[in-house]
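One protein chain omitted, others in place.
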Amino acid sequence: MTHFNDLIDGYRRFRTADYRRQHERWAQLAEGQSPKVMVIACSDSRVEPSQIFDTLPGEIFVVRNVANLVPPFESDGGRHGVSAALEFAVTKLEVEEVVVLGHGMCGGAHAALTEMFQDSPPGDGGFVHAWVSLLDEARDRVKAKYGTGPAATREMELETVRTSIRNLRTFPFVPARETAGRLTIRGAYFAISDGVLHLMDEDGDFRPA
Amino acid sequence: MTHFNDLIDGYRRFRTADYRRQHERWAQLAEGQSPKVMVIACSDSRVEPSQIFDTLPGEIFVVRNVANLVPPFESDGGRHGVSAALEFAVTKLEVEEVVVLGHGMCGGAHAALTEMFQDSPPGDGGFVHAWVSLLDEARDRVKAKYGTGPAATREMELETVRTSIRNLRTFPFVPARETAGRLTIRGAYFAISDGVLHLMDEDGDFRPA
Amino acid sequence: MTHFNDLIDGYRRFRTADYRRQHERWAQLAEGQSPKVMVIACSDSRVEPSQIFDTLPGEIFVVRNVANLVPPFESDGGRHGVSAALEFAVTKLEVEEVVVLGHGMCGGAHAALTEMFQDSPPGDGGFVHAWVSLLDEARDRVKAKYGTGPAATREMELETVRTSIRNLRTFPFVPARETAGRLTIRGAYFAISDGVLHLMDEDGDFRPA
Partner (left out) sequence: MTHFNDLIDGYRRFRTADYRRQHERWAQLAEGQSPKVMVIACSDSRVEPSQIFDTLPGEIFVVRNVANLVPPFESDGGRHGVSAALEFAVTKLEVEEVVVLGHGMCGGAHAALTEMFQDSPPGDGGFVHAWVSLLDEARDRVKAKYGTGPAATREMELETVRTSIRNLRTFPFVPARETAGRLTIRGAYFAISDGVLHLMDEDGDFRPA
């Protein structure tokens, strides 16, 4: 079982190895970051973008939340964490690609499909229920077409990617940059059961990379 | 410059090396996740928890957003991404530790201290401004005591950790579990300039690990 | 500059990371080794088979000496280090492949081509001179055809592989197993200047992998 003291051990390894070995890289990173890719992934402990994509420090700007969700553009002055990160990455850092990474065995997608926390108060599932309500429309489509079995589960997980990408495009600065050829949106899905990465094509279909 | 095709190359390395080599681990992870630690970190491309703590797949449940912020408990039925992740990690996965990891050269902390996006519309800095408003009280304290120089910048970055931890404890299930000895809250700060990790003590002071 | 104390630091990283992470593998290795490949490489600090081939503990049985040389079969009762390792790997461990790995900028090949240590006493170059005398015939062929320029240097380096493979086959148990389809001999060359691995074909020609 890994606890915080194990993380400190890990930090010591990082300091004596990776950090020392990549001192040129870290010296550059101390000047500032200039990632070209933003990744929106799930908080699931098994879906670590830097591990699945074997990246180095400074290469990807990362947002992680339950079910890798992007809410739609809302100019209500409210606190929107994903919107803030997206705005910063695309309009300030000017990343050239945004990748939405879904995955198998997603607890958030499961909660959306089953509505298991429908009657749960905030603090006992209610927050998860409210958050995955972003998937309500998708869920209705999925249940109508696939019911609630394994096929529906997989489809629901793929819908987290399609829904987030749809919402990404409600932010005016996204389609504007896509049209100008300065930004590309990617969809991907990591199947935990067999460790295979799938890529989404223009039609929203996923195929093994 | 790393782009999506480089990430795909990285995935192929992951498949032929890490995934193959840790097949026992991945076989277990395919059964489910049971991380004992949740990490709340910044989206900054240089602050990758799994790299700084040298962790393995399945070891840490991760939330990443601008300035590693946790909003306070709000039972307004709204969509709260961090609250959903926190609720899921603590009450469903029952993690035993929550680590808030701040870092140096934080764009979010900078935006909070300088209020640089004060008059920016949503889509051009407005979302960042609204998001970091979670740091308004802290900013006022910092400016009153340190002004706006380098010392203020560092203090503002440390305040992102202290503020998030303060807000974490507004979720009833957090102090309840802390009292029961089932949950521990940790504060940490990664100084990008020299790669040194600092740990927060009970008084909220940070010292090199 | 890496010294022994740095190696001890490296060992501590190995203990807290690789060793712990691959405990199943190490538990198996504690039962015994059963590598399927033997690699004969140079002692050069830049030509580490486990790094170039990204192998794991237990995967390759390795001999390393100056210029990755294999002396011919000699039943004179003398102490033959390479012969002992080859005999043990092929007839006791029953490896299925033997790889001879040459490389660019090889000091041993250079000494063979230039005969720079021709008049040096043992302890000041004489041992190297005597050792690379295994390449005398090859050197004569190379100089006759390529002179002593860069082309000759590369050819001399490739000859270290061809010569060792020729000598490998003077050990009766090698051709016997090759004929029986139980052993395969491979030739490879790592060009340090550009980091490209070349593989030797049946004709003794080398092409990028």
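Order of writing sets the chain letters: A, B and C. Residues in each chain are counted from 1.
To be clear about the criterion, a residue touches a chain if its C-beta (ideal position, glycine included) is under 8 Å from a C-beta of that chain, and two chains touch if they have at least 3 such contacts.
The structure presented is a predicted model; accordingly, all values stated were derived computationally and were not measured.
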{"item": "Neighbouring displayed chains - absent chain, whole complex", "value": "A, B, C"}
{"item": "Positions on chain C where the hidden chain makes contact", "value": "1-4, 6-8, 10-15, 18-19, 26, 29-30, 32-33, 35-37, 43-46, 48, 50-66, 69, 71, 73-75, 77-89, 91-92, 96-97, 99, 105, 107-108, 121-128, 130-134, 171-173, 184, 186, 192-193, 195-197, 199, 209"}
{"item": "Hidden partner interface residues of chain B, rising order", "value": "9-10, 12-13, 16-17"}
{"item": "For chain A, residues in touch with the removed chain", "value": "17, 21-22, 24-25, 54, 56"}
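As a convention for this text, only the chains that are shown with their structure count from here on.
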{"item": "Pairwise touch network: line, ring, star, complete, or other", "value": "complete"}
{"item": "Between chain C and chain A, distance of the C-alpha-averaged centres to the nearest whole Å", "value": "46"}
{"item": "Multi-partner residues of chain B (each touching 2 or more other chains)", "value": "54, 56"}
